[in-house]
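Removed from the display is one protein chain of the complex; every other protein chain stays in position.
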Amino acid sequence: MGKAFSRPESLSQTMTHYCPGCTHGIVHRLVAETIDELGIAGRTVGIAPVGCAVLAYNYFNLDFQEAAHGRAPAMATGIKRVRPDLIVFTYQGDGDLASIGMGEIIHAANRGEKFTTIFINNAIYGMTGGQMAPTTMPGQRATTAPTGRDTDATGMPIRMANLLGELVTPAYVTRQAVLKPQQINKAKKAIKKAFEYQVEGRCFSFVEVVSTCPTNWGLTPLDSLKWAQDNLIPYYELGDYKTPDED
Amino acid sequence: MAKVLMKGNEAIGEAAIRAGCKNYFAYPITPQSEVAEYLVKRLPEEGGVFVQGESEVAVGYMIFGAAGCGERVMTTSSSPGVSLMSEAISYIAAAQCPAVFVNIVRGGPGLGGILPSQGDYFQATKGGGHGDYRLLVMAPDGVQEAVEMTMKAFTLAEKYRNPVMILGDGLIGQMMEPCEFPDDLKTEATNKDDWATNGMDYRKSDKRNLVKSLFLDPTELNNNNLILKAKYDKMRKEEVRYEEYNTQTDYQVLIVSYGTMSRVCRTSIDLLKKDGIEVAMLRPQTLFPFPEEAIYNAATKENCKSVISIEMSMGQMVEDVERSVKGQREVEFYGECGGDIPSPEKIIEIIKGLL
Partner (left out) sequence: MQTEIKFAGFGGQGILLSAKLIAYAAMKQGSFVAWVPSYGPEMRGGTAYCTVVISDKLIGSPIIKNPTHLVAMNRPSLEKFAPDVKKNGIILINSSLIPVRSEREDITELIVPANDTAIQVGSVKAANIVALSAFAAKSELVDMEILKKCIKEEFAAKPKIIPLNMKAFDEGVAIARQS
């Protein structure tokens, strides 16, 4: 009898540094499975962000570049334009992508750069220690918003998938979550579709993944899943915001 | 190929293509936008890539990405744009990727002006970005030298796996002069399979490559900085370039000047000679590594009374000149940096004041 479940080959045999209950591990696995299934590991280059996933290159057994904070989409543009045969993905968090890297992601998407972005939205800065992100929910506490996010002073949370879905340039833009098994299965399908669009050379593809941060939220892993389901999902609605097929 | 009459900016673009660089990313800024306007037409003929980035910040990382996967790549910009790219330049140096940056310098600080300046000497040679890195910096004094230095830059960038900067100025970019593109400066790109993220299948290896600048372990970080330092020391030994002018005479004053400013000084030296006054010049062609030894030797020649650094800045290179002369002679300075290039007559007046 063959093995029913094993570590994807595109993941290295290492323990991650991620906190207990963090969903990065799940998303890493979904990306790695996809790369294995599509047989593209030998021509894939990942780009690590600045944030908790800065060390992602230690966990993927793939060629990797490490970007400065927010600049991964510009690096991906550089790689993909000079080597269109490579499969390029960026893996970014919400501070990286939606704050300091807003310019880079919008313009890469709008140019229709044919790479894939995996965007982990857990409504907070992780690595730097729980500061407010552009995605932090109204009233949600953060170290730089100790009494909760004041929307009068800081505006409302940015919905990246909605924003990118508004661009006219054809793209695949979707928001998924990894809080429940069925969500994880759907997220896997979306991630695979995103890479397939790239393999076909069709369009820019963007998968936002609503995730958790038990450590900085100050919740247990289980409570985090529940809090995210109750608080994030109603605001960050799941589903496709744009597909290239509609054009 | 016969000589052609070209603007410095266009010639730099053509030189990159002749050197085998087919990848160019840039953001428009005066006085160097002609490079992009030229390459957007030329690169498609060569099967090359041009992307107009959304900002110089993004362009810096487009360069990083392309360089990281082992392709020859260049950008051109001007002072404020290079400030924005400096973040990426620091990362590229740390990650040891070859890339070519051209700065057609305009007046600063701030928005400054758009006329020629040499106010970015510190930025180029002392690190515009953070951390212990250096650029190999070459400063042409005209269109032909801009061509040669641009072509050479790719080879040097690969030799050292380090960014190379061409420091021109608005005059060199805008001026037309005859130029040729020497075939012998065209080199084959080096094999980058042992470090570039060019795809495991592509390099027929099952070992993945990492392009990164994060070294959280203090020993690892120190080691990376030692590797960089060893490269900079090697540049100091092997890459110093300079030109001497009128040094075979019994000169009383030694001028140190580079780029456009050195051409004015050359005219002044010729005019002074007619009056029987001998002045020599040492023109650094590489600003890093700096021709310290050559300047020391030229400055300490018997009849040489004083040394003067003449720049289109408020006094930047003069610090390196002082360092080179090691207190053996007085080191004077003259500079203007509003955009009006000092006239030969003004330089003559300054030199006569030293006699």
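Chains here go by letter, A and B, matching the order in which they are written, and residues are numbered from 1 within each.
Here is the rule we use: a contact is a pair of C-beta atoms (placed from the backbone, for glycine too) under 8 Å apart; a residue touches a chain by one contact, two chains touch by 3 or more.
Given the structure is predicted, the values throughout are model-derived calculations rather than measurements.
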Missing chain: touched chains present in the view: B
Candidate in contact with the missing chain, chosen from B:Asp270, B:Glu293, B:Glu330 or B:Glu349: B:Asp270
From B:Pro178, B:Gly338 or B:Gly353, residue that would touch the chain that is not displayed: B:Pro178
Residue in contact with the excluded chain [from B:Gly170, B:Pro284 or B:Gly335]: B:Gly170
Residue of B:Leu115, B:Met151, B:Val211 or B:Ile350 in touch with the missing chain, whole complex considered: B:Leu115
Chain B residues touching the omitted chain (full complex): 3, 5, 30-31, 114-115, 142, 170-171, 174-178, 263-264, 266-267, 270, 341, 343-344
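By our rule, only the chains that are shown with their structure count from here on.
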Centre-of-Cα separation between chain B and chain A, whole angstrom: 39
Interface residues, chain A side, partner chain B - complex: 41-45, 47-48, 54-55, 57, 61-68, 71-72, 74-79, 81-83, 85-86, 103-104, 106-107, 111
Residues on chain B engaged by chain A in the complex (per definition of touch): 23, 25, 49, 51, 53-55, 57-69, 71, 73, 87-88, 91, 95, 197-202, 208-214
